[in-house]
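Here the complex is missing one protein chain, while the rest keep their positions.
After this line comes subunit A, so read on.
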Amino acid sequence: MSGVSLSNIKKAYGPIDVIHDVNIKVEQGEFVVFVGPSGCGKSTLLRMIAGLEETTGGTIDIEGVDVTHLEAAKRGVSMVFQSYALYPHLSVFDNMAFSMQIARRPKDEIKQKVDEAARILQLEDHLDRKPSQLSGGQRQRVAIGRAIVRQPKVFLFDEPLSNLDAELRVQMRMEIARLHNQIGATMIYVTHDQVEAMTLADKIVVLKSGSVQQIGSPLDLYDNPDNQFVAGFIGSPKMNFLKGIVNEPRVDGKITITLDDAPNTTFDITSGSATLNAGDAVTVGIRPENIGLEHDETVGPTVLLKPEFTEELGGVSYIHTQTKDGVRVTIERRSERNRIDQEDLQVTLPVRDLFLFDADGARLR
């Protein structure tokens, strides 16, 4: 059975369409992350699933029931807000017990459920405190506890970690992953941080301007992005993009390309598309870890880069460079530590690791 399924979902605020025809299927027990840049409609989509926002078109199903026009409370979903939305005048216990008190559940049942949630989240010692007396991470846990107590069919998280500092964010990320393993509920999680998406998700939905760009497992998106946007969004540091031009399409499915930054060399590459003509603009993509620091023309084109600065992280370092036209290129290096300063670098872009996109960003290879 599917946990949540969105079919042809649309949302308009007055004349402005913010969600266009979104189709997503979330399996029961799956952890799905919606990721995309700010303003792409992630929160709107999540709030529509929660029932906090009207759906303009399409249908939302939760565990086989059409909930499109059902009020929020009856959908069986819990939401963890970015601001936590903890009631400041209530103790941690009362915050977590709120939904059950509203439903007039018996006192001992409430206590048992809240205690259990508190145990899972290590909040037992703080039940009498007010939210203002807790740290950011503890508040976050209370907000999650409030969701757990309701035993919802679906958990919704809207950027729950964005108010925490970096270290705590990593820690809470692991706790959420552990929680998901422990209770096995369907979870939908919104973030604009692709690292969070990669580490937590069973399945990632990449959104841009209200449209789904691609849906797939984290590694799927990494290895096989459908378009230049996904390729650039997933992965840290970002994929490098270099502009080029098609010299000649050939009958054997290969094309010959000249990079703008290496006008004197051409290379052949297999392209999935037969519609390219000589003179068409293309974009070549390569991940930072695939760029070869040694000069080897037999594996692919070589490009001259001017190093700007290097981030040394110990095990790995990132060399930030520019081409002569000012296009930024990041190179990842492991284990070697000799410094590369100022002198220009002649790097190799192995053809087998190259991605190819047409002028509109669609993937050709």
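Here, a residue touches a chain if its C-beta (ideal position, glycine included) is under 8 Å from a C-beta of that chain, and two chains touch if they have at least 3 such contacts; residues count from 1.
One rule holds in what follows: contacts and distances are computed from a predicted model.
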{"item": "Chain left out of the displayed complex - its UniProt protein name, from \"Xanthine dehydrogenase family protein subunit M\", \"Pyrroloquinoline quinone biosynthesis peptide chaperone PqqD\", \"Sugar ABC transporter permease\" or \"Lactate utilization protein C\"", "value": "\"Sugar ABC transporter permease\""}
{"item": "Touching residue (missing chain; options A:Asn8, A:Asn23 or A:Ser83)", "value": "A:Ser83"}
{"item": "Subunit A, residues in touch with the chain not shown (by the definition above)", "value": "50-52, 71-74, 77-79, 81, 83, 85, 87-89, 98-99, 102-103, 146, 150"}
